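Sharing a structure below in structure tokens format, with a few things to ask.
One protein chain omitted, others in place.
For subunit A:
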Amino acid sequence: EIHEPEEVSVWFREGSSCCQETLARNQRFTETPVNMPGADKETDLSERIESFLSELKRCGSGAGSLRGSAETARETTALLRRITAQARWGNAGELMEIIRKEGRRMTAAQPSETTVGNMIRRVLKIIREEYARSRGSSEETDQQESLHKLLTSGGSSEDNFRQHFTHLKANVIEAINELLTELEGTTDNISMQALEHIHSNEVIMTIGRSRTVEAFLKDAARKRKFHVIVAECAPFCQGHEMATSLCKEDIETTVIPDAAIFAVMSRVNKVIIGTQTVLANGGLRAVNGTHTLALAAKHHSTPLIVCAPMFKLSPQFPNEEDTFHKFVSPHEVLPFTEGEILSKVNAHCPVFDYVPPELITLFISNIGGNAPSYIYRLMSELYHPEDHEL
């Protein structure tokens, strides 16, 4: 265990529980006192950013995500807080520039890990809000009536964030701490809604492994008895881990191969899945095989419920062909032992699937349940339109 040094900066007090968790998990983030000479601060900061980037690059090429998206979101936010605290900036505009620059590097390191980009946009929105609050302009008029704002937007974006405010740094860091607390509680908030959606003797189907869905089902299982069918999701077969984990809580689980999804769908009451990203049109970028599952559910008129915390909501749209898909080594599909045919055959192993919003019935997130048609509104509350392009 890490021995905490005595001088802990005031800015880390609120997020200290999260910090300790991160500390226990990776030794790199050792606690250091903040009152250090400027140059050391900068190199320390850039070191952390570099190690975070290399961590991102490494994780992406493995089987699925070796670290959950929640962890990535937390670490990104913690890093952004550190940048706010330690980097040199005079006004909000400069801070936003710095964050944007680092943000572009981070998203370039692992384009498929959208939570990084999402957190950066959240922090940028926080900065804008705090700046506006410090300036004294009221919050409400800025958020309301977005259509109206569009029409009259000529004047209001003259703001170039050049004014200096002494308390801006503290305010921004406090807001980021609030964001971190929110991030910590997302899985619990989602699982708390489980009993509203699952009744007794149901047959629920899921695919692959999602920590959110796992917590959701385990929470419901404490009070109700139901049956879960897990599609194993080749080639990484993460469904197997999910099944063994659910069995520990005494949930009746059955593992099926992906080919049997349509065959058993007629007996399924609900399909509950997790996702990697929620796109701006309400569609999903989820693990491969999810589109087939969604089509089968639609055919049998089975509701499809997606459990996704708000930090997975991304302002991307699905029609960017070259950035949507991610592939891993086809060795998973056709192993090198099949040597003689390997050179003459193209083998593909895509990681993600696009699921259009009309196949989805409900989104359950930490702020409650929503229809896919409402996602655009949630997005406008989370991110500022100018931040969609970092």
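In this section, contacts are C-beta pairs under 8 Å (C-beta built on N, C-alpha and C of every residue); 3 or more make two chains touch, one makes a residue touch a chain; residues count from 1.
Here is the rule we go by: contacts and distances are computed from a predicted model.
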Check your understanding: Can you pick, from "High-affinity nitrate transporter", "Small ribosomal subunit protein uS9m", "Translation initiation factor eIF2B subunit delta" or "Fructose-bisphosphate aldolase", the UniProt protein name of the chain not displayed?
Key -> "Translation initiation factor eIF2B subunit delta"
Review point. Which residue among A:59, A:334 or A:367 touches the omitted chain?
Key: A:334
Revision key, fill the gap. Of A:76, A:114 or A:288, the residue that touches the missing chain is A:288
Revision key, fill the gap. Of A:222, A:267 or A:377, the residue touching the omitted chain is A:267
Review point. From the list A:132, A:237 or A:362, which touches the chain that is not on show?
Key: A:237
**Study point:** Residues belonging to subunit A that touch the chain removed from view
**Key:** 63, 229, 232-237, 240-241, 243-244, 247, 250-264, 266-267, 288-289, 291-292, 295-296, 299, 325, 333-334, 338, 340-341, 344-350, 353-354
